[in-house]
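For this view, one protein chain was removed and the others were kept in their places.
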Amino acid sequence: MMFHVARIPGEGLAKGLAVTLRHMLRKSETQQYPEVHPDLPPRSRGVIALVEENCTVCMLCARECPDWCIYIDSHKETLPAPEGGRPRARNVLDRFAIDFSLCMYCGICVEVCPFDALFWSPEFEYAEYDIRDLIHEKDRLGEWAQTVPPPPPHEVGAGPPKEIAAASRPATRTAPPGRTAEAEKGGTAAGARTESADEAATAVPSGTAEASPGPSASVRREPPRAMRDIRSIRPPGALPKAPKNPKPDPQDPQDSQNSQEPSTRKKDGPKEES
Amino acid sequence: MTEEGMRRERVVGIGAGADAVQPRELCTPKDPATSKELATEDMVLNIGPQHPSTHGVLRLRLTLDGERIAAAEPIVGYMHRGAEKLFEVRDYRQIIVLANRHDWLSAFANELGVVLAVERMLGMEVPRRAVWARTLLAELNRVLNHLMFLGSYPLELGAITPVFYAFRERETLQHVMEEISGGRMHYMFNRVGGLKEDLPLGWLDRVAHAVADVRRRLPDIEELIFGNEIFLARTRGIGVLDRETIMQYGVSGPVARASGVDLDLRRDEPYLAYGELPVKVVTRSAGDCNARFQVLLDQVRVSLDLADACVARLRDLPPGPINQRLPKVLKVPEGHTYAWTENPLGLNGYYLVSRGEKTPWRLKLRSASYNNIQVLREMLPGHLVSDMVAILGSMFFVVGDIDK
């Protein structure tokens, strides 16, 4: 028997009194919440932030959401043709709303987003008196982006983040080092990465976005530099306020408004899944 | 409810309300002696669906003779959410979201069963780092679960303090769990082929620290409640569950081990990295409420030791990935498998039948609490109402796990 049963009658009773008395004389554990804010880790799933500029209306998040609490509306817009090119169509986001009264906080939408438009923020103070106010429209979701912390560096011995792993493969195969900009998700983690990953990491301007050179519409195609800049916006909280050129459309733009197909194809573009 | 029971429940009542609950013909009896006699009949008392000691919406229909329970019938299903049916229209990642919700105190262990089943069907090899990290998280989850009951059980017996100490420890552990997974209860951290993300830098140190803290402060709970003579008087020899009944009802987990049923899948059918760990299985032979509480308390210590072992092992492992790369649409080949795990509350099994789609054709869930609670029918009769509370608390159930 591991537990010694009290032999003297009342020993257990006395011990109990001693424990409570000891605790009374000790400092209490209470955190005075509204005055003292909890120190939440960066991965905390508090609220979902939207970086609108990155959204291409691929609808992946809305379709993967287990309880369909993401509402997206969009329309197609045709850009005038640059010299020598043909006019391009791109999707413009009209509405992006998450109903936090339905959300289960599973994080699948953040996980599947191929363009890094969704992030978790540890903010949690958005209770409402009316349940309908828990639908956060895109401007509200955009405000949350200011609060997204950089992701924590990984433990020693961790494999390279999958974005880097994915990115470095084509990079080593076909020269342009800029492709490694795919690694941005792990951008600020650069410091903690193992040596093997560093070649990829060096290509990434760590963390904060400078007043980024407006990426041209044809980013996808050619210059690795500009593309890296738009994709390396990290943390999103540091996004320049001025509306930037939204995500340039991938090869074959199509109307994704409430349609199913385009997203799968679009997703293939940047994700580089092998 | 039987016809007989219905009738009795309606007409029996004592106190000022007795007349009001009686049907009209009985209210105006020809012979006053009849109504007098009714008051001596057994009283039907509904414990729940809303009752403080049922932790949710379990309902027990007790037939009372004075305060002694003549018959008890657990009525389940008030919280049925159709989890199994929902599984059938969710892909395997979405299933994890749902699966960690039926037993909200063992979210990680619940997720684990799903991904183990899927990985087995896919024949997938999980990276070693992921295996060890999963083992560590599963043990931390077990401690979290047990601490909850170590706090709430004394509360049911009227001791209001241990729950605060237990929650202080839970908070310590939940903090490291939140740091790695982002969630405090519904971790959503397992993925088919590994874990969602790698460990944050310095996390293992913080885990080791938290584990040490919990181990250091655990005696507070033990000294406060465990040696207490009143506690012993309330739990010793109360609600004795024998081996035979356990076998018949499929009771498992700490409740079964307190009655000497020496079954622990971590040792007997090792999954994850348990095969390489010295899993000490805690058993008791008394089978009463006190033994069940002891098992829980000892299991916390064992799990803390296992967690330490996992941390040490994770530090030594060579660098590597934490998950497998998955195809964009994960389809499980046709076939079926049964994956069971030793959840904190008992055996938790998933029977996965796949027709090669991206959703399962059927995913049957065998939850521990559902079986554990059925045995109340046998245990409660003969005890007092106060003992009912002691027994109910010592069966360590989660209503979501009963009703799924």
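Lettered A and B in written order, each chain numbered from 1.
What we mean here is this: a residue touches a chain if its C-beta (ideal position, glycine included) is under 8 Å from a C-beta of that chain, and two chains touch if they have at least 3 such contacts.
We take it that contacts and distances are computed from a predicted model.
The protein name that UniProt records for the chain not on display, among "Aliphatic amidase expression-regulating protein", "Aspartate carbamoyltransferase", "Transketolase domain protein" or "NADH-quinone oxidoreductase subunit H", is "NADH-quinone oxidoreductase subunit H".
In the whole complex the chain that is left out makes contact with A, B.
Contact with the chain that does not appear here is found for just one residue of B:78, B:164 or B:351, B:164. Checked against the full complex, the one of A:16, A:41, A:66 or A:122 touching the unshown chain is A:16.
Listed for subunit A, the residues touching the missing chain in the whole complex are 13, 16-17, 19-21, 23-24, 26, 28-30, 32.
Counting the whole complex, the residues of subunit B in touch with the unshown chain are 13-21, 43, 45, 51-53, 67, 154-161, 164-165, 168, 224-225, 228, 230-231, 233-234, 384-389.
In the analysis below, only the chains that are shown with their structure count from here on.
Centre-to-centre separation of subunit A and subunit B, using mean CA positions: 33 Å. Interface residues of subunit B facing subunit A in the complex, by the touch rule stated above, are 90, 93-94, 96-98, 127, 129, 161, 165, 168, 171, 175, 178-183, 186, 188, 196-204, 220, 222-232, 294, 298, 314-315, 317-323, 325, 327-328. Within the complex formed with subunit B, the residues of subunit A that make contact are 2-6, 9-13, 15-16, 18-20, 23, 29, 40-41, 43-45, 64, 66, 104-108, 111, 120, 152-159, 161-162, 165, 192, 194, 264, 267, 273-274.
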